[in-house]
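What you see is part of a larger complex, with each chain still in position.
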Amino acid sequence: EDLVDLADVERAAVARLPRDVRDFIAGGSGDEVTLAANRAALDGVGVVPRVLAGVEVADTGTSLVGTEAALPVAVAPMAYQCLAHPGGEVATAAAAGAAGVPFTVGTLSSRAVEEIAKTGATLWFQLYWLRDRGLVEELVARAEAAGCRALVITVDVPVMGRRRRDVRNGFSLPADVRAAHLSGGVTRAHERREVGSGVAEHTSTAFDPALGWRDVEWLRTRTRLPLVVKGVLDPRDATRCVELGASAVVVSNHGGRQLDGVVPSAVALPRVVEAVAGAGEVLFDSGVRGGVDVLRALALGATGVLLGRPVLWGLAVGGERGVARVLELLRAEFTQALLLAGCADVGAARGLATALTGPGAP
Amino acid sequence: EDLVDLADVERAAVARLPRDVRDFIAGGSGDEVTLAANRAALDGVGVVPRVLAGVEVADTGTSLVGTEAALPVAVAPMAYQCLAHPGGEVATAAAAGAAGVPFTVGTLSSRAVEEIAKTGATLWFQLYWLRDRGLVEELVARAEAAGCRALVITVDVPVMGRRRRDVRNGFSLPADVRAAHLSGGVTRAHERREVGSGVAEHTSTAFDPALGWRDVEWLRTRTRLPLVVKGVLDPRDATRCVELGASAVVVSNHGGRQLDGVVPSAVALPRVVEAVAGAGEVLFDSGVRGGVDVLRALALGATGVLLGRPVLWGLAVGGERGVARVLELLRAEFTQALLLAGCADVGAARGLATALTGPGAP
């Protein structure tokens, strides 16, 4: 096995996938300034490790939104995973389950939550705010019935960010990749055009951009599951989320796929952590590419991270085994990072100092 | 139509235009340090979006210097637009009018203000301070008579910045491009030389570098139109402008075409906004290349922006239709940016926080 780091996996996947699918996964919106800034900001987070802590074995286990997890990591919700591999979400979830990492089933999953649940993985369910409110209620019910352990409501997609790669590629879904939770599953996302993104077209038809605080309150009353609000960057919004009963927020710019030009996620993170002040959990995503990034996020105060694209690269390379490889690399890297930073466990990592040497340093 | 972003339009225009015209439009002065710094500074403005604002439709309309505008955008004054396309300012204004965006007629327009007015577009009139004061008075009178809604006095061109590309190209105006507001319209700008810019020669003959505060006061008494002072970077000058009765200042370094080595416009903007403190409007230009830049400027406190070169690239590519495409892309991008930033309207955008991660970060 010569996939030595996550970049190897990405390279292998990129070589294998058709161009439009590769672009759909890799791309960001607009000028992809935020996409690049996410990495630059993470690379500029210099962790200050501790020594002589007497740590023989580092315990990577933690609890995320009340769920036990083998790592402070969950698989981010990502749509249409059958694009990367016929096994789709079932393959990904199986690998996540084996690795002890929660898997987030998307509203736009290409496999149904009930099917995915059969893998035995710990599941969270991601909600997009559909115009069809009945369907939202139905999805919540299905998620609960399937044993999902948290509801992740994504709030940074009132409409889909303009991803120019998709527009130029005239990207649409192939016939065999379907939105399993939408009746029939064939949507405007399948309509091919010369220029323009089918996926974006579908989103604007199906999603309700008017999602507001009131809807979060409504959802809060509709389910006993812990609520996670994904896509928060302003500290004021973060505190309001936890005040309204959210268990966690995800500091995220959707991997640079929504509003281009927003603050890098790692620059926003410490400000949100400070504002939330322990009243809720603060998860982090956008740009995580290895175990050191998990440590960086923890050192900046995160409870844990969501892992996005690398999971899909693993899936593309080898289905369940490919995802397993990605998660195993991440586990090994993070375990070593804890040891090398003198941290016996995840909690200790949250006490590490950092020196910001990149963009956004104060 | 495969012009997916403003950079596509620029690429198409650059491929089409003769080298000296392309350089005249694209170029900056001196080492073009400021030209590049304008973009770097804008790219370093990380907007912090809001979520859950319940915005179904974002209202992009606003008022600029008392004029209703469909976007917080006006077309910047730009000389000799017939260089880019035979339709010149008439074509540009027609597209601007259709898009509901004010068009600024230049003193050095290659089509007369009366002709342009026939497009029905909302017009502003830009004044250069000509040595021939009678002509200035005449231009003000013509602008008023033609129904212009504001006078924009440009104060950063006591002489023309040394644009080395023009000097090397020996740039001069072709016979069929004329300064429509100057009697005859054939000027020293048409004199060709091996090395040296005809346009700069003409400027130094025609413009009065001694333009001062007194002249602004004089102008203020001569017209009922709102006065906009364009090319202000020092906060002390900005406050003095509004004290003397200007309705607005434009924070601008003339797109890096005047004094090279000056502060990037986006670095100057928040300092001017703070000093003016609401006593007048603060417009912004220099480097705006898309809807996200409009949002960035608003988040830094601007009332609106002027759009420069992209309009000329559109004009070069397709006359009125090309400009329409540019303004349509900008409208779509800005509308989406508002939605994605959780802003119901332009006012909300002015309340967004920013994280400065580029040059000039404090």
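Every chain is named by a letter (A and B) in the order it is written, and numbering of its residues begins at 1.
Here is the rule we use: a contact is a pair of C-beta atoms (placed from the backbone, for glycine too) under 8 Å apart; a residue touches a chain by one contact, two chains touch by 3 or more.
None of these values were measured; they are calculated from a predicted model.
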Number of identical chains in the entire complex, 2 depicted: 4
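In this section, only the chains that are shown with their structure count from here on.
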Between chain A and chain B, how many degrees of rotation does a Cα superposition need? Round to steps of 5. 90
Where the CA atoms of chain A average out and where those of chain B average out, how many Å apart are those spots? 41
Contacts from chain A onto chain B in the complex sit at residues 30-31, 33-34, 37, 41, 155-156, 158-159, 161-162, 164, 167-168, 194-195, 208-216, 229, 231-234, 236-237, 240, 258-264, 267-268, 359-360
With touch defined as at the start, can you tell me which chain B residues reach chain A in the complex? 1-2, 4-5, 7, 43-57, 290, 292-293, 295-296, 332-333, 336-337, 339-342, 353-358, 361
